[in-house]
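See below for the structure under consideration.
The complex appears here minus one protein chain, its other protein chains still in place.
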Amino acid sequence: MEEIFLADNSLGEEFVVTLFGESHGRCVGTVVDGCPAGLELSEADVQHELDKRVPRTPSITSSRIEEDKVEILSGIFHGRTTGAPIAMIVWNRDVDSLPYERIKNVPRPGHADYPAMVRYGGFNDYRGGGQFSGRLTVALVMAGAVAKKLLAVERIEVLAHSLSIGRIQSKADLTREELRASVYTNAVRCGDRDAASSMERAILQAAETGDSLGGTVKAVVYGVPIGVGEPLFSSLDSELSKALFSIPAVKGVEFGLGFEASRLTGSENNDPLVIKEGKVTFETNNAGGILGGLSTGREIVAHVAFKPTPSIRRRQRSVNLDSMENTELEMAGRHDPCVVPKAVPVVEAVVSIVLTDLLVRSGVIPKVLKGSM
Amino acid sequence: MEEIFLADNSLGEEFVVTLFGESHGRCVGTVVDGCPAGLELSEADVQHELDKRVPRTPSITSSRIEEDKVEILSGIFHGRTTGAPIAMIVWNRDVDSLPYERIKNVPRPGHADYPAMVRYGGFNDYRGGGQFSGRLTVALVMAGAVAKKLLAVERIEVLAHSLSIGRIQSKADLTREELRASVYTNAVRCGDRDAASSMERAILQAAETGDSLGGTVKAVVYGVPIGVGEPLFSSLDSELSKALFSIPAVKGVEFGLGFEASRLTGSENNDPLVIKEGKVTFETNNAGGILGGLSTGREIVAHVAFKPTPSIRRRQRSVNLDSMENTELEMAGRHDPCVVPKAVPVVEAVVSIVLTDLLVRSGVIPKVLKGSM
Amino acid sequence: MEEIFLADNSLGEEFVVTLFGESHGRCVGTVVDGCPAGLELSEADVQHELDKRVPRTPSITSSRIEEDKVEILSGIFHGRTTGAPIAMIVWNRDVDSLPYERIKNVPRPGHADYPAMVRYGGFNDYRGGGQFSGRLTVALVMAGAVAKKLLAVERIEVLAHSLSIGRIQSKADLTREELRASVYTNAVRCGDRDAASSMERAILQAAETGDSLGGTVKAVVYGVPIGVGEPLFSSLDSELSKALFSIPAVKGVEFGLGFEASRLTGSENNDPLVIKEGKVTFETNNAGGILGGLSTGREIVAHVAFKPTPSIRRRQRSVNLDSMENTELEMAGRHDPCVVPKAVPVVEAVVSIVLTDLLVRSGVIPKVLKGSM
Partner (left out) sequence: MEEIFLADNSLGEEFVVTLFGESHGRCVGTVVDGCPAGLELSEADVQHELDKRVPRTPSITSSRIEEDKVEILSGIFHGRTTGAPIAMIVWNRDVDSLPYERIKNVPRPGHADYPAMVRYGGFNDYRGGGQFSGRLTVALVMAGAVAKKLLAVERIEVLAHSLSIGRIQSKADLTREELRASVYTNAVRCGDRDAASSMERAILQAAETGDSLGGTVKAVVYGVPIGVGEPLFSSLDSELSKALFSIPAVKGVEFGLGFEASRLTGSENNDPLVIKEGKVTFETNNAGGILGGLSTGREIVAHVAFKPTPSIRRRQRSVNLDSMENTELEMAGRHDPCVVPKAVPVVEAVVSIVLTDLLVRSGVIPKVLKGSM
């Protein structure tokens, strides 16, 4: 492979989110272009979302403690969005690059280290994964905070939670009120308190053995009007899955019954239409709120599978790129024994960004928020 | 929802595929823009791929028999691509719209009928699902035929097959040679002959009871160089999943171990790097050939879940939009009792289109095919 | 230059026009994606615009007589747009490629022949300029016909006319009524009848001497609301100029006073704001209806410069690419001694397409035309 192509770090067509920054560089940041004018937005609004992601209990998350304090650089005037691009950054502070210097010629299994080195001809910033780091999700959460405020104006709400961690399953059918009340009250972002305790124990146990866990996040979106999405290539599921797979460690995405639907018959899987309070709706929601790429008016339901954290404290087999010999690698560094708890607000952010873009394009979210004046 | 947005029926950035046509309109067609100049391409090449999709055994596929004969309208000169857009169409011939007229005010469960009607203010062509019809996959296969020829120049091969139909599972670890030799020799596009027989029986049985089945398709890509894809929003998995979810009836996509990875530990899931014949590679391929959104040099492996055909011959509950009352619906029309067999070449086409776009952008596929002169 | 990139033959972000076809291929065509649903549209509507472009008096236009009869292939149902892509083609009939075979190794001065040959490695269709031919403007006019009908719903009208041909100038300040009444009543598409006669004579005279003329087209747009366009890269002037320079033979574009403004002082050039009938407007329109990339509410005024037709019947100097020697070239073929008359409806089409895209994106043109039901 002689030449390799470079990145487009932007998402969206009208509400466009661009990311920049690296794990061990000066900052991570985002530019949100195309945000409607007139939305009240403060640094506190964004900080509120960032704080959902921030490590609180170092036992189950990375020992890297970042303040993650947002600064808004542009696009706000008199406390409201102006229609101009909104640039936001978080400065990196707690950075220890030393462990990465020691192993820079020994790619970490489960990470992008080796493909990235080949692709960028060795010029990539390998410290902490550089631009491939989960640290970039800080920027997603900042952009997502803007999207969430816009969706709130339309009474659309995105609620995610840990559905499973390792082999521990949460109850699946939590109500909107249960999700609102409980997800961010525990360290694992699970809406089922019993499962939450088991998940926390499982993570601590994996950490003690120098190992890590994966899990699944469920996202539910309430209040999306009928007909949002595109036939074919910009279908609602296409756009959501594209964005969800951009989150590091995601290996699977399904909507509604997903893979389970492939084992049912049509008569089992089809959701009947019914009249309810004078309106057309679907009695069941096996489709996860999406038919033919369009929203059905029912809640949008997605499951997202995360692999276990690739950084583990166990000795692993890898290669030394200098000597071109097999070797072993032991990671010091700091890492979460399970990324799922941090991923919950990230999934919320990503789903919010995609929906906002589709709704701005559609005119459902107006270009100037008159109601908010 | 006052206003609703409209479609962008194009996929790709440099190798750009645009679709047009409807199930019961004059034709389905595609414009492939950005195809490198100098590729040998004939109508026979495209026809060869179309014939893989075409119904052969009406028992297990739709009784609608289309000749599906491609006409190339532009972009070819002296038997080779010129670099100009390649327009291709298949005229629709065997169209019976009558059944759709009878039920136009009773949306079919499992179809986009109702969301589409809301979205397009009733102006959409509802006959056979219009632009939402699986018939549009004919155009995907035509465009995919061009992509496949380009990939072949780079010795990249995309092979898909039916991994499961209903509850019947194929053997999972078929070799490249087995896939090449057997998939298109049976009606269900399965590489495992025993499973193929069971699948065929299961489909016939579902059809007899007026019901339908779903299933999963596995795609494997051989020969992709290391480092293809983008960090973040244009990652290899992002772009593939976006395109795969644009195929009608897809409800889930996973790469490598996918959802199963979420239940493993890091030490179980990480693929060790090893030196093999003097080159760096990954010993196992739990990652499905993708790390951090970049290709690893191992085969790319994806699973795609299809729901059971929503059109069934059983009486189903729906609503009458004129009287706004609950009603029942019985579909005559023609439909496949299982879309999975037809979906196999469609998955191959879609994966080929996405990879070709990424490889044209990267320069791996050159813009003028000198070697082929 | 080792590798060269390929084309994106699409224009627009929401109302997207894709072109295909060649001068001497089977057809020229377009796919219009993102057209709002519910617009009445017939082949007669499109044909009406095509007929404005068609050669009527062979004396001043090409001796190639094409019927140019449009066929709509998709996107229309019950006489209205459905929201699905609208594909349209015109079959090529009167094609004589022989003259091009004779000179295929002698690039024509003033044409893209030589750069195209280098770029496409010799694989390009050189007959009549292939995809670089002015014949592609047939496709622009077809797409423009859809745009014009949409603009008419919003009472926006685009009127172009020949402002100069060679050194003959039309009166510049024709009224909207004069433009409507007279432009398409003469062969040179000039709104000033006296100038029209002189222009016609000048073209005939140039033709007699085997030479050709250029000229300028003025476009005026009535009824554009205030605030259309984008700051910076998608400003109204940016998007219009990009599209206008895509018309073959265009060498300059200016808005309002254009180059003349560069010689004035600020006090001469600034347009004062005034209250008129209770509304804010600009007293003069030196700005051509655009300030800061946004529409001002006054007419949008653009001048477009066309070079003289490069194909002339005189002996010209060129090179033989086989022998790599200087040589002389005499074109037989058919060509217009002046492209400006044909360019007038093309400029109208292109301006209409750009405005429609901006207005669909803005929501000024709704995504479903309810008023037209």
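Note that the chains are named A, B and C in the order they appear, and that numbering of residues resets to 1 at the start of each chain.
Everything below uses one rule, namely that contacts are C-beta pairs under 8 Å (C-beta built on N, C-alpha and C of every residue); 3 or more make two chains touch, one makes a residue touch a chain.
The model shown is predicted, which means the values in this text are computed figures rather than measured ones.
Colleague: Touching the hidden chain in the complete assembly: which of C:54, C:204 or C:261 does that?
Modeller: Final answer for the missing-chain contact: C:261.
Colleague: Thinking of the whole complex, not just what is shown, which of C:32, C:50, C:305 or C:344 touches the missing chain?
Modeller: Checking the options C:32, C:50, C:305 or C:344, the one contacting the hidden chain is C:305.
Colleague: Can you list where chain A touches the absent chain?
Modeller: Those residues of chain A that touch the unshown chain are 3-10, 14, 16, 18-22, 25-29, 31, 33-38, 73-75, 77, 80-87, 89, 119-121, 123-125, 130-131, 360, 363, 366-370, 373.
Colleague: Go through chain B and note every residue touching the omitted chain.
Modeller: 13-14, 84, 231, 361-363, 366-367
Colleague: Would you write out the residues of chain C that touch the absent chain, in ascending order?
Modeller: Considering the whole complex, chain C reaches the absent chain at 1-11, 13, 19, 107, 109-112, 114-116, 118-119, 129, 131-132, 136, 164, 166-167, 206, 211-216, 225-228, 230-235, 237-239, 241-243, 245-246, 248, 250-259, 261-275, 278, 280, 282-283, 287-288, 291-297, 303, 305-312, 314, 316-319, 321, 324-326, 358, 361-364.
Convention: only the chains that are shown with their structure count from here on.
Colleague: Which is it for copies chain A and chain C: same residues on both faces, with over half shared, or different residues?
Modeller: Same: most residue numbers at the chain A-chain C interface appear in both copies.
Colleague: Centroid of chain A to centroid of chain B, CA atoms only: how many Å?
Modeller: Chain centroid spacing, chain A to chain B, equals 27 Å.
Colleague: So how far apart, in whole Å, are chain A and chain C when each is placed at the average of its C-alpha atoms?
Modeller: Chain centres of chain A and chain C, defined by C-alpha means, are spaced 45 Å apart.
Colleague: Considering chain B alone, which of its residues make contact with at least two other chains?
Modeller: Where chain B meets two or more other chains at a single residue, that happens at 3-10, 19, 119, 131, 363.
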